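Before we start, here is the structure in question, set down as structure tokens.
Every protein chain of the complex appears in place save one, which is left out.
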Amino acid sequence: MKTSLSKQQDNRKEIELFIGPQHPASGHMRFIGRVDGDIFTNFIPDPGWVHRGIEKIAENRKWIQIIPLVERAAILDAANMNIGYVIALEKLLDIEPPPRAQYLRTLLCEINRITSHLYGFGIAGIMIGSSTFYMWPFADREPLIDIAQLITGARLTYSYMIPGGVRRDLPQGFKEKALKALKYIERRLNNDYFRIFFDNPVTKARYQEVGVLKRDDAIRLGIVGPNLRASNVKYDVRKVEPYAAYPELEFDIAYEKEGDCYARLLVRVEEIRQSIKIIRQILDALPQGPIIHKKYEKLVSLRKLEEYQKTGIFGLPAIFTVLRPPAGEVISRVEAARGELIFHIISTGELRPYRLRMVTPSFRNIVLFRELISGARVMDFPAIYGSIDYFPPESDR
Amino acid sequence: MNIDEVSRVFKDLKSMIEPEAQISILSSNRLIITTSTDKLELIANLLKNYGFDHVKSVTAIDYPMKNIIEISYLISSFNNLNLSKIILTLKTLIDRNKSISKSLYKVWPSVEFLERETYDLMGVFFEEHPENTSLILPEDYKDIRPLRKDFKLIK
Amino acid sequence: MIIKIINNFYHHIRAILIGLKYLLSPGIRITLKYPDELPILPENYRGMLKLNNELCISCGLCSQICPAGAINLKLFEHEQTKQVGRHPEVDYKRCIFCGFCIDICPSKALELTRIHDAAFYVEDELYYEVNRLIIGPKIDPPCMRSKYVISEIDEVRGIVYRNA
Partner (left out) sequence: MEIVDLILNILLHPSIFVPLIFPGFITILIIIILLIWAERKVAAKIQMRIGPLYVTRRFGGILQLLADLLRYMFAEVITSKDSDKFIFIASPIVALTATLLPLAVIPAGSLLGIELIALRTNISLLAALALSSLTPIFIIIMGWASNNKFALMGSLREGHLMISYEVPLYLSALSVAILHGSLDIVDIVNNQQRVWTVLINPFAAFSFFISVIMSTSRFPFEITESDSELVAGPYTEYSSILYGLVMGVPYMRLYVFTLLFVDLFLGGWYPLIDGFSSITLIIKVLIILLFSVFLRSVYPRYRLDQAIRIGWHILFTLSLISITLSLLIIGWVM
């Protein structure tokens, strides 16, 4: 050996390991680790490889044009990104959407939460080598994406919520299809997933007592979402500061006590169950009425109004192109699939926001890499990464 | 959470932090505390002892006309579920040209990456931050920081 | 200890059995053989655009709301009707299929089509001038044996594809 590898080891017994950005498991991400034998003595996450500058771009977009923009932060979780921004905008505009719109928003958010968690399962599965548990959750997203497509007309980038309501009503025969999809996913989750993966002794060996995040550490580091709840903190924005239709719906906060990788996965399983419960309630108790605030209902053209009454597709009023919310500062928080999403918006009464701050859950969880993987074994790195459900584009924004 | 409780917290905080800082109500459960940079850590410690245990966001806002940068820490609690219904904004103004502020890493370790990002994209240097290095931009980035208002996007 | 070993063994067997079950049970598959099987999308799918130039009132709202800046307005004179107006052109290199333009169009001049395969051999073809926008997207099936299928949600098999 004539080169770096041996040179580096001259007076240290550690080697420096660069994982990513071109690595099968790193995602759009780089990690710099120091390995001593089989142990990472230090592990530093280095994000920013898919940074798109959403905060800067938002300062140059009209208020309504930011809706598709913020969705791009986490394309898997578009509805939750969307609702976070729209709630903030509505607070500025001081309007409240009608109840049916609230329910429809919640419906889409919960569908999105399930698909997002399933995606996370798939990644977690392939990270520790279970190819079947990679394919299954990805395949099972398909029925749910299909029903989301029925509501919104798009598979992932819904842009469904607009200030004052939602863009479309449910199509005919939606409830039956949605119930079928829910039944399917419930059966798969409770039987097949557990048998092939969660109860599989290999999975348990890889996950249990690995990457333990204690309650105090989780709070100290400001972790959010399922990762926080897996460390026995019962914090869920849907309960703490209910938005949309959540105050009227019944569900429990999913939480676990252990704080290890396995607990983090089980919290997500329980959240999917709760989401299914929420969707069932919504489908049963969907209130009748308009889907858009009446202030905007009057503003669309007659032709569009006719269409709205006939097909339930509401056209955007022309005023949206020149929307000028009054000057002010607003902070909104919602529970996205990976945790709490914060929008902090400063408006100066212009066509465009003066400053839009978006703090995504993945970005707040990024510190976990350093905290959990430093001191873990090399083979624990993918297990912990998978269990955190970290999504680089969401973190980078 | 009803208004009474917010006003109770409001009163508590008011008696605790005045006269070093001013507190006001933004909306039903959003409070704002404004203070100067050198008192920041003091106030932060008081707030932490009161029960605010983590930082949700560090927002830096550039006002080139007034020649200031406003830094807001959004603070709340995980432990105390009553406090967690409030989001408290801890605000401080710094000189735009110098743009140096005090890091709150010692008080709330959860600011680490948020402050680093603010340093990276807004160019606010946080004293006593363990790692004031770039997070997203290239390490040798010398240009105007992208979130400053004088950084223009080419259309 | 013994209980743990037995429990582990039991779960090993269960995992292998569920694998065998899926191996031996007939035809559960969710893959759509895309170029061979083309899905028929739901009616309100947000695909590519089509312009009805007779309805267009040249208000330019579509261009103003487009978040991606994909719509430009252009002065256009129709060959037969000699109708003149500033009509939209769509650049599918930029379009993100959000459908805002369709929703905001006050006269319903812009319509949805259910075609989403905006893939072309020549880059310039991605730019839809008014002429082509009026005709609307016509995309040939990507391969000879393509056939259309309808996807249906199924309680047991997730999704089944039926021939249309």
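A, B and C are the chain letters, set down in written order, and residue numbers restart from 1 in every chain.
Criterion: a contact is a pair of C-beta atoms (placed from the backbone, for glycine too) under 8 Å apart; a residue touches a chain by one contact, two chains touch by 3 or more.
As the structure is a prediction and not an experimental result, all values here were calculated from the model.
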- Counting contacts across the entire complex, name the shown chains the missing chain touches. A, C
- Item | Residue of A:Ile57, A:Leu156, A:Ile319 or A:Val378 in touch with the missing chain, whole complex considered | A:Val378
- Query: Of the residues A:Leu118, A:Leu150 or A:Ile196, which one touches the chain left out of the display?
  - Reply: A:Ile196
- Of A:Ile126, A:Leu228 or A:Leu265, the residue that touches the missing chain is A:Ile126
- Residue among C:Ile30, C:Cys62, C:Cys98 or C:Leu112 that touches the chain left out of view: C:Ile30
- Message: Residue by residue, what part of chain C touches the chain that was omitted?
- Response: 15-16, 18-20, 22-23, 28-31, 33, 158
- Could I get the residues of chain A that touch the absent chain, sorted low to high? 1-5, 15, 17, 19, 23-25, 35, 38, 125-136, 139, 196-197, 200, 202-203, 205-206, 377-383
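Operating definition for what follows: only the chains that are shown with their structure count from here on.
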- When you draw the chains as points and link the ones that touch, which shape shows up: line, ring, star, complete, or other? line
- Task: Please compute the C-alpha centroid of chain B, do the same for chain C, then give the distance between them in whole Å.
- Result: 43
- Which positions in chain A touch two or more other chains at once? none
- Query: What part of chain B is in contact with chain A in the complex they form?
  - Reply: 26-27, 29-30, 53-57, 59, 61-62, 72, 74, 78-79, 81, 84-85, 87, 89, 108-114, 117, 121, 135-137, 146-147, 151, 153, 155
- Query: For the complex, which residues does chain A have touching chain C?
  - Reply: 61-62, 64-69, 132, 139-140, 142-143, 146-147, 149-150, 152-154, 157, 159, 167-168, 171, 177, 180-181, 183-184, 187-188, 192, 195-196, 199-201, 300-301, 303-304, 307, 311, 313-318, 320-321
- Task: Flag every residue of chain A that touches chain B in the complex, lowest number first.
- Result: 47-48, 51, 53, 55-57, 60, 91, 218-222, 228, 233-235, 240-241, 329-331, 333, 340, 342, 344, 346, 354-355, 357, 359, 363-364, 366-367, 396
